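Excluded from the complex is one protein chain; the other protein chains are retained at their positions.
The first chain written gets the first letter, and so on, giving A and B; residue counts start at 1 in each chain.
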Amino acid sequence: MTYGAGIAKGLMVTMRNLFRKPTTVQYPEERLPQHPRFRGEDFVWYEERCTGCASCAKYCPLGIIKIVTSPSGTQTQEGEKYRLEVFDIDIARCMFCGLCVEACPYDALHMGSGFERGRYARNDLTIHIDELKSAPKRPSTWFRPQLEAKGYDPFSGETVPWQGVSRASKNDPTKEEMDSRWVERQ
Amino acid sequence: MTNLQQHPEPPAELEAEPVVVNLGPQHPSTHGVFRLRVIMDGETIQDVEPIFGYLHRGTEKLAEERSYTQVVTLTDRLDYTAAMSNNLAYVLAVEKLAGIEVPERGMYLRVIAAELQRIAAHLIFVGFSLDELGAFHTPLLYGFRERERILDLFEMLCGARITVSYMRPGGVHQDAPVDFWPALDRFLADMPHYLDELQGLIAENEIVVARTKGLAVLLAAKAINCSMSGPVLRASGVAWDLRKQDPYDVYGRMQFDIPVGANGDTYDRLLVRLYEARQSLRIVAQARKEIPGGPVRTQAPFFIRPPVGEAYGHVEAPKGELGFYLVSQGGISPYRCKIRSPSFINLTALKEMLVGYKVADLVVIFGSIDVNMGEVDR
Partner (left out) sequence: MILAGNSLYRNIYGFFVGLLPDGLSWLGLVITGLILAFVFVNALMIFVAGVVYLERRVLGRFQSRLGPNRVGPFGALQPIADLLKMVFKEDVVPAAADKLVFAAAPIVMVVPALAMMAVIPYGKNTFVTDLNVGILFAIAITSVSSLGIFMAGWGSANRFATLGAMRGVAMLVSYEVPMLLSLVGVLLLGGTLSLVGVVDAQRIPFILLQPLGFLVFLIAATAEMNRAPFDIVEADSEIVAGYHTEYSGVKWGVFQLAEYGAMIVSAAVLVTVFLSGWQNPFVPQGWPQVLPSQLWFLLKVGLVLFLLIWVRATIPRLRIDQIMGFAWKILFPLALLNLVVTAVEVQLVPNPNTWQLWVLVAINLAVAVGAVVGFGAAFGRRRTNPTASVTLVSLQAEVVR
């Protein structure tokens, strides 16, 4: 081994990189492609699907989902349903583990796809029920194989209506059957 | 900890006294918030007192009031450069405790994820080590550029890049998407060139060799006495790798070699990790070839209630043996969760390795142990 060979080798490596395309992606103008599974922070919640079972609140490791319900006799969906009065997700403490989404038995709660929900005050970070209701429905396909099977990409801008996120098959009861079942019980 | 008052007497004719310097917690190369109280005679280190706990978050205590599945999310934050390995160690302990079987495909996916994580963690290590040697971020940025590919793969697997929470007791939470496999193939094809380039940049560089050869030699006996594990132990010449000695998941079927250093110096610790990254690539390629179909997860209930008992699950994490010791009293959360974190235990030999060297070597030696403060303070 002669002295200098290693340094010359290193100099050649850096010189090669000088003429390569830089890796930098200039964020606000350019964006990296995100995978549809990306666990983002703007949660997608389907009011129509939610029964108010509060599984998500129970499964959350940090306890940041707050749900207040009252009995309801009118709205009927796939499950027996409560009226939801409060559904707050405290994004400030959320770690986006997705356990709430994994827990939801009715596919009502989904991870979002964005990451730009920065605010100037901590209180503004909480996602309230009104915002959840009105937000565009672009769910992440994380833990939603039915969306993945359809090839859905939240970054295409396409929204999914509440009927479209079900993992229900054709053999499951239709909405009419469910309604009649509900009426019978009443 | 030694008594800091017992420094050697300075020679009588020279009115010199040792200087106490606080390296950290705010110092560019302490890998987080680590503090070293160093007594120096000029540039030479006479005594070292490590002080830590600045990043203590009480993970072990937090685990006692969360269900077994919820604790997976806490383990991401131990060694945040190797979240997959932490997940794996924890779920192995839970599976042993509750007697949960894992489907084949789930095991293969876990091996792929853990080995990719090892490559990513070693790239970070090599980059930061060279940064501490003074290479002005170039190897660091090359390492990060290549690590980005791995993080993209993780994003495909589980939707997150750093805090993955990918594994669950009984497998992984979800099968890989279809576009994961071509991306993995592309990665496997590109990565050897990346590693060649990185090795060409540093491995034979005369200055790197001059700075690290023979520096802070840790003999095998000493390393074993100090309970070192992982690449630090292997650099000292002990071929000890839990993937071979106690193969978990499907490591028993994988063909791979263990890089072992001859001298136990800082250079060997650096190079062992570069070689390990290559072996990890071999494992990923084999697992990708052999992976069977089928389910990826046993349907374990969310609130697992393991029988009364205790279990210890350990993996070969990028930094050493990472173990979770769980005690169950039959409830939904562990009664006790003890984490054997490799970073913390590898710091045992720090003082012996540092005394007598220059302050410029301090950061290099400390970096060569590869600690992560999230794991040291837990």
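Everything that follows uses one rule, which is that a contact is a pair of C-beta atoms (placed from the backbone, for glycine too) under 8 Å apart; a residue touches a chain by one contact, two chains touch by 3 or more.
Note that the structure is predicted; figures quoted are calculated from it, not measured.
S.K.: Have a look at B:271, B:311 or B:376 and name the one touching the chain we're not showing.
M.R.: In the full complex, the listed residue that touches the missing chain is B:271.
S.K.: Please identify which residue in B:63, B:123, B:176 or B:208 touches the non-displayed chain.
M.R.: B:208
S.K.: Which listed residue, A:11, A:92 or A:149, touches the chain dropped from view?
M.R.: Within the whole complex, the residue contacting the unshown chain is A:11.
S.K.: Please give every residue of subunit B in contact with the chain that is not shown.
M.R.: 19, 21, 27-29, 42-43, 130-138, 141-142, 145, 201, 203-205, 207-211, 213, 235, 239, 241, 243-248, 250-253, 257-263, 265, 267-268, 271-272, 275, 279, 358-363
S.K.: For the chain that got dropped from the picture, name the residues of subunit A it touches.
M.R.: Subunit A touches the chain not shown through residues 1-4, 6-7, 10-11, 13-15, 17-18, 20, 22-24, 26.
Simple rule for what comes next: only the chains that are shown with their structure count from here on.
S.K.: Roughly how many whole angstrom separate the Cα centroids of subunit A and subunit B?
M.R.: Centre-to-centre distance between subunit A and subunit B: 30 Å.
S.K.: In the complex of these two chains, what residues of subunit A are touching subunit B?
M.R.: 1, 3-7, 9-10, 12-14, 16-17, 23, 34-39, 59, 61, 95-99, 102-103, 111, 140, 142-143, 145, 148
S.K.: Report the residues of subunit B in contact with subunit A in the complex, numbered from low to high.
M.R.: Counting only subunit B, the residues touching subunit A are 66, 69-74, 76, 138, 142, 145, 148, 152, 155-160, 163, 165, 173-175, 177, 179, 197, 200-209, 302.
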